[in-house]
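Here the structure is laid out as structure tokens; the discussion comes afterwards.
Only a single protein chain was left out; the remaining protein chains are all shown in position.
And then chain A:
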Amino acid sequence: MTLSTIGGWSRRLVGTAALATLLLSTTAFGAAAFQQSPMLDAAVADGSLPPIEQRLPPEPLVVTPVSEVGSYGGTARAMRSSTEEFGDATSVVGIESLTRLNAEDGATIEPNLAQSWEWSNDDKTLTMTLRKGLKWSDGEPFTTADIAFWWDDVINNAELTPTMPGDWMSAGEPMTVTVVDEQTFKLDFKAPNRLIELLIARDGYQGQIFLPAHFLKPFHPKYADPAKLAEMAKAAGYATWAELFAQKALSDDVFGVANFDSPVIRAFKPVSAIGSHLILERNPFYFKVDTEGNQLPYIDKVDVDLVQNPEVYTLKASSGEADLALENTTITQMPVFIDNAEKGGYRVLEYSAGFTNIANMMLNQTVADPDKRALFQDIRFRKALEIAINRDEINELVFFGLGTPMQNSILPIGGRCWDEAVSKTNTQFDPDGAKALLDEIGMKMDGEWRTLPNGKPFKFTLTYWPGEGGDAKRKIVELTQTYFRNIGLNFDVREVERSLYFEFTTSNQHDMGLWHADSATDPLWVTGPKIIPRTQRHGAFATLWATWFETHGEKGEEPPRDMKDAMAAWEKAKATGTPEALVEGCKAVVKANADGAWTIGTVGAFPQPLIVSNAMRNIPEQGMASWDWGYMARYHPEQFYLAQ
């Protein structure tokens, strides 16, 4: 493949998943029909592991492979670049939540650990039924006791959880969890809370809504002798039992910090760490099979290598040292990946990156300087900035023409929320129009630059962190600087480190901020939209207004009408949580942002190169690789296999 093939790629707006339909059904298999990986044969033969029929639930979840039934074996290689970054590892290992989101439309909720669930008529009670016969990786049964333990002894333990997480609150009060029987439990909310269904589908995994009670009880003072526990913690190098417990219970980011002790429910379990490598092995009690009754996963082991330097990540990915790489393979490196594909023995797939904008510019409407504030609050000024940008040029120079000029919006995947006209608001390149708008405001040229409307000299600065997305941000910022200077604005750029960026923007010390706009998929946008000044950290376009929202009017300044309306639309969508309400809220928020020119978008909906080794099979040809999509976890990594 050469670069010229890139030009042939369609400028896909809608990342319609053309992936082979993943049919999920529960079919009854004859007991003799199940097969297991040869890796487990010896353990079954010597009796240390029960036979396959006793390990699988009576009705295992049947996964239809993407293209073909795979073969067992092999070690899949993945990388991570810090303790928090788990995208590549998650993509190979997968996530098991109670329910899951369909990969094609992004919104349909499907059974997983839970077989069924239903809402009461008033939408206040969610009753979930777990699959029968599920087992942890140590063979112990997985039941509602694991959910009760998480709720009663972890969330409701003040030492482990000092503050109740907001997700489990409704109308200011915590939910109640009732265990009906071994398989059935109820969540009761004070107010209707349909949103929780969505949150459980995305985040209802180990550590988030259940924990292995049988394993953790010996580390909890309710079940163990507190004095002995304190001793145990000290011996292990921890100050309190809570620190020891936190380590033993660790599973939210197993890839960053290995917890080799705890049993898991997912397809792979971390078994050892050698140098920078973390090794995971198949979970013999995993509850899914393929259409021919082969217990999944196909792959026996996963090797996750910690690679801290981005250049080395690129070098390793482009020489074929990973079976799957996507988290740090930025589009700006596309030519390198394509050039080396043949030699490195891999393919480059074009997935959709989960950004509506990698460089989302935010003019701070509540900036401290009163002159600047008056100017920044003038919508004509913000409009002038928007149309001064040549988005097609950015698209060509930074994204090889593969992106889409658009405002900050919600990605078109699923299509429910997408409105092309709204997303294209003020994206036309019109420097003369921009100059006319500035003239109209009264910003006269004085020598090289324009002044403020009152005649004082004017200069404004963009403060930003160049990380994420390779060097795309830096390139876009450089181009933007010339665009703004071309219309006579004295515009400067200051690069800062990540935490310093937040220090600046949350304390209102910036003229303009810049951040990547993710959390931009439907329906998950509702959990963390970046286009309304919801929190200080994501309200760089109106820090004091964001403070006002965040502190419920105690601090900061009262925002204008349109921003309050957009916030209300988001809060309503969140509180109602029905699919219709989510779409309605989404449209309102996107439109408010575009009409109000709150954030300045450039180019979005661009592809993310997905590096897949030639041995790695059953990977959908198209899809989306983003954080809120769970990277590849939605594409059933357990049915990926390594061709021998």
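We take it that a residue touches a chain if its C-beta (ideal position, glycine included) is under 8 Å from a C-beta of that chain, and two chains touch if they have at least 3 such contacts; residues count from 1.
Note that contacts and distances are computed from a predicted model.
Looking at the choices "ABC transporter permease", "Probable tRNA sulfurtransferase", "Phosphoribosylformylglycinamidine synthase subunit PurQ" or "Response regulator", the name in the UniProt record of the chain not drawn here is "ABC transporter permease".
Of the listed residues A:111, A:335, A:433 or A:467, the one in contact with the hidden chain in the full complex is A:467. The omitted chain makes contact with just one of the residues A:67, A:120 or A:276: A:276. For the options A:290, A:350, A:386 or A:628, the residue in contact with the chain missing from this view is A:628. Only one of A:42, A:312, A:436 or A:568 touches the absent chain when the whole complex is considered: A:312.
The chain that is not drawn here is touched, among residues A:88, A:290 or A:303, by A:303.
In the full complex, chain A contacts the hidden chain through residues 77, 82-85, 161-166, 234, 236-239, 242-243, 246-247, 250, 256-257, 272, 274-277, 279, 303, 305-309, 311-312, 315-316, 319, 321, 354, 465, 467-468, 498-503, 516, 518-519, 527-528, 535, 537-538, 550, 626-628.
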